[in-house]
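Sharing a structure with you now.
Every protein chain except one is present and positioned as in the full complex.
Going by the order they are written in, the chains are A, B and C; count residues from 1 in each one.
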Amino acid sequence: MNTIGKLYTLTSFGESHGEALGGVIDGCPAGLPLSVDEIQYELDRRRPGQSSVTTSRTEEDRVEILSGVFEGVTTGTPIGFIVRNKDQRSRDYDEIKDLFRPSHADYTMQAKYGIRDYRGGGRSSAREHVVRVVGGAVARQILKRLGIFVHGYTSQVGPIVLNKTYHELNLEETDANVVRCPDSVVAGEMELFIRKVQEEQDSVGGVVSCVIRGVPVGVGEPVFDRFQARLGYYMMGINAAKGFEYGEGFHAASMRGSEHNDAFMMRNGQVRTLTNHAGGVLGGITSGEDIYFRVAFKPVATIGQEQQTVNCFGKEVTFIARGRHDPCVVPRAVPVVEAMAAMLVLDMMLEAGKVPSRV
Amino acid sequence: MNTIGKLYTLTSFGESHGEALGGVIDGCPAGLPLSVDEIQYELDRRRPGQSSVTTSRTEEDRVEILSGVFEGVTTGTPIGFIVRNKDQRSRDYDEIKDLFRPSHADYTMQAKYGIRDYRGGGRSSAREHVVRVVGGAVARQILKRLGIFVHGYTSQVGPIVLNKTYHELNLEETDANVVRCPDSVVAGEMELFIRKVQEEQDSVGGVVSCVIRGVPVGVGEPVFDRFQARLGYYMMGINAAKGFEYGEGFHAASMRGSEHNDAFMMRNGQVRTLTNHAGGVLGGITSGEDIYFRVAFKPVATIGQEQQTVNCFGKEVTFIARGRHDPCVVPRAVPVVEAMAAMLVLDMMLEAGKVPSRV
Amino acid sequence: MNTIGKLYTLTSFGESHGEALGGVIDGCPAGLPLSVDEIQYELDRRRPGQSSVTTSRTEEDRVEILSGVFEGVTTGTPIGFIVRNKDQRSRDYDEIKDLFRPSHADYTMQAKYGIRDYRGGGRSSAREHVVRVVGGAVARQILKRLGIFVHGYTSQVGPIVLNKTYHELNLEETDANVVRCPDSVVAGEMELFIRKVQEEQDSVGGVVSCVIRGVPVGVGEPVFDRFQARLGYYMMGINAAKGFEYGEGFHAASMRGSEHNDAFMMRNGQVRTLTNHAGGVLGGITSGEDIYFRVAFKPVATIGQEQQTVNCFGKEVTFIARGRHDPCVVPRAVPVVEAMAAMLVLDMMLEAGKVPSRV
Partner (left out) sequence: MNTIGKLYTLTSFGESHGEALGGVIDGCPAGLPLSVDEIQYELDRRRPGQSSVTTSRTEEDRVEILSGVFEGVTTGTPIGFIVRNKDQRSRDYDEIKDLFRPSHADYTMQAKYGIRDYRGGGRSSAREHVVRVVGGAVARQILKRLGIFVHGYTSQVGPIVLNKTYHELNLEETDANVVRCPDSVVAGEMELFIRKVQEEQDSVGGVVSCVIRGVPVGVGEPVFDRFQARLGYYMMGINAAKGFEYGEGFHAASMRGSEHNDAFMMRNGQVRTLTNHAGGVLGGITSGEDIYFRVAFKPVATIGQEQQTVNCFGKEVTFIARGRHDPCVVPRAVPVVEAMAAMLVLDMMLEAGKVPSRV
């Protein structure tokens, strides 16, 4: 299943070290002057080798749009695109081709399909996220016209937690530092911590927080396609994601109703809530308040230390990963979380009949 | 969207105080001698009025199977069923029909559809879960034949947390107490806490933990229909759910790769892992290890205290909820979490081609 | 797969001689004052025993709406309904329970599922069409508000062919005779022919023609969900349907482009066509012209003559069908064709964004 979405869909293909990755965006409204630069900008935010805390692999990740756009404007027909793989260096992977790397998908892919492209994780590589970033970058251009904005940021790296709500942060500063944490002091600590972990041939997990502003009341389809259910599906489909929560999330478990309930009030002739513990969704339908949520990521599975594992022949062996890899996935996961959220919001806005047929 | 599932699907209908709730199960394999008693047993576990910590409303919740079964055996055709509403007492709801109750779906349903059945929350009521419990109870009968078992239990009620892993618990004892916590001491504390909250006209949240045993390696469809992505979708579609995590979940964010990685080893000729921080899924595909996850629930929105809100005419008002309601949703959410998990597992087992055509 | 539709969906359940047939309509817009009488009217048009040319079985076919309607108005939530089976007379079917009746689904159902409800064809019975008629009757009430009307009629019974286009007929007279042919002379011939066939213990096929008026330009989703492709799917999913054509249909094969092309012209400020050989669809998208199509039906498989067949044990046997059955399915197929067409049109109108969120 390599298609996501119901009305705004993305079909993804491609392996880490194959000819190309690419995809098909279907359901994009006609009439959008599509900015390829904005797509490329998002790809560059996800690109490896962009900073001292990411892998030193350098991939150009240049998107090529093949259809769906005529004289610069979307036509309502499917947008096909590819991103060619350049820096393949397949030789790096020869020595692991018969191994099941711990906490990678090598074993389960082999068990499921009986064959796998072992080069760089093949289809299971997070490199597949480039396809999603393109899908999200197109969605964001539509959403911008509808007054909807998605802001992700790093809120935790290992033990270092950003203890501020999004109201206390200037989200415009997210990209001002390499870890994408919009608090320069905490960002500095995170960066130092990532470097320390890297020096110790280790990796570390983290959390991406995200706020969606501007979604009107009425988006979400009870009872199964609740806004949060589909958002959870999109987020848990990102590589290395281990948890999802929105509004008060797990903290709500220790709260009382009298604390958690959001009183309704009138503001500027609109029904609004005094607080927003709910996180912008009631009964699976958006309330018009900000939507905010968090996604937990596990530490990167590839580490430079010796690990115990087994090989394809059922023999227990030890191995040390070579090659370049990120010590922490979170800074580069920010644009992926945003891309997935943008696609979901556009999809559900379409389903709720809240997107004009020509934007 | 009132259908869930791809190959084993449940279509749900019905309102809290309408004629009946019901559903259609499609994709159930032929050849299962269906036990209606086992379905009724699960409905009774979810039934209100079953204990001192649940609402005193009494609903009989008797399931009536209308099709798909011939001489007691499933035929592969859709299983239609209804559960008639008995104890309707619609008069309880007259005084709230023009109100938007805080943290309920009244406002968003009204905004989305322009009309709503206000009696007991109508379609947004958790009473709709009876339909899911039936769908899950049928799925569990198939799964049992495949050696797959789903065990849910209460692991947190407000501030009271069960600090044991599922390995340290006897999950057979889950139903031995009214809160469905398989540790009698902690269960006692939880029960006392719920009563205290109830006396204070308040409510409280909690967490349901769940373990799935017996799923073979190879279930889950990369890249979007990862096992955990669809599981997250199923769980976040339950009323009042605010968070989902599997394996180490949010805790993984503060771990290092050297800690979190699960070394592969051989056991009885099988590839297994020494630890199972991953929670039974690698790269979106089950690994053959236990799958475990947690779902956070917010406190029940209905409380007996005065609350501020607005009515349908845009006027700010105060109100106090009358009628009967649960102080804590978690004990009755356990069978719902299990039912949803069972349906998801069967659906993905079917997709992976791991269910014989006749069970 | 017992669900049809993408945005206006019908999920169907029930066997010919089970407890009840029923279904769930999902995606019906909120705000429709639903007329149960109009639903019942359509069910009565399909009902057996309604005239001298249909089976003498009498089924009451009373629909019971269970949800989705509040104070007589649709709420946007799913409409669950059942039609209880009354006149079951299961004993009629005992002697065929081990037989595979020629040209029925007995053999293929048994081969696929290993079990079947043999009473009256079980799930394969055309009695399942009652569910579709309900789904269509609700759709028609929405379409009427949008100025869209669906008119089906009998245009062929065996060798007797109605050689008039729909422009030459008064479609309001369709129900004026028992065969539902809006030409009283041809209708008389058809009725006589059906009686003759019936006396000869035989059955006969026929054709239903249908016109859809009022669909605006722009409905249909290239390249796969063309209007005619989905219409064909809906029609070929009716029991006993063997062929579908729209516009000039098979006749187009022998035409030249200079004959078949429809010249564009302006009429009342609208782009229209001078002729309408196309049948109201260009490139898979409706053109605003009338949509017309035809569906061929095979002769009823149940006949009163001795036939050769095999039984479940692989033994060749002969048998004569007992019980009551239609000599020609076409008169009762008219409301089914209309119902399916209505559901399809509403579904695609919704997808094209041409239905207001509250009707």
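Everything below uses one rule, namely that a contact is a pair of C-beta atoms (placed from the backbone, for glycine too) under 8 Å apart; a residue touches a chain by one contact, two chains touch by 3 or more.
The model shown is predicted, which means the values in this text are computed figures rather than measured ones.
Student: Looking at A:Gly122, A:Gly136 or A:Gly304, which makes contact with the chain not pictured?
Tutor: Residue touching the chain left out of view: A:Gly122.
Student: Using the touch definition from the top, which of C:Ile212, C:Ala301, C:Val336 or C:Met349 touches the missing chain?
Tutor: C:Ala301
Student: Of the residues A:Met1, A:Leu99, A:Val150 or A:Met343, I need the one that contacts the missing chain.
Tutor: A:Met1
Student: Write the list of chain B residues that the hidden chain touches.
Tutor: 77, 222, 353, 357
Student: So which bits of chain C touch the chain we can't see?
Tutor: Contact residues on chain C toward the absent chain are 1-4, 12, 100, 102-105, 107-109, 111-112, 123-124, 128, 156, 158-159, 197, 202-207, 217-218, 220-226, 228-237, 241-250, 252-266, 269, 271, 273-274, 277-279, 281-287, 296-303, 305, 307-310, 314-316, 352.
Student: Name, in rising order, the residues on chain A that touch the hidden chain in the full complex.
Tutor: So the residues of chain A touching the unseen chain are 1-3, 9, 11-15, 18-24, 26, 30-31, 64-68, 70, 73, 75-80, 82, 112-117, 122-123, 357-358.
The rule is short, and it goes like this: only the chains that are shown with their structure count from here on.
Student: Specify the chain with the shortest distance from its C-alpha centroid to the centroid of every protein C-alpha atom present.
Tutor: That would be chain B.
Student: Just the number, please: Cα centre separation of chain B and chain C in whole Å.
Tutor: About 39 Å, centre to centre.
Student: State, to the nearest whole Å, the distance from the C-alpha centre of chain A to the C-alpha centre of chain B.
Tutor: 27
Student: For chain A, write out the residues touching at least two other chains, lowest number first.
Tutor: In chain A, residues 222 touch at least two other chains, as defined above.
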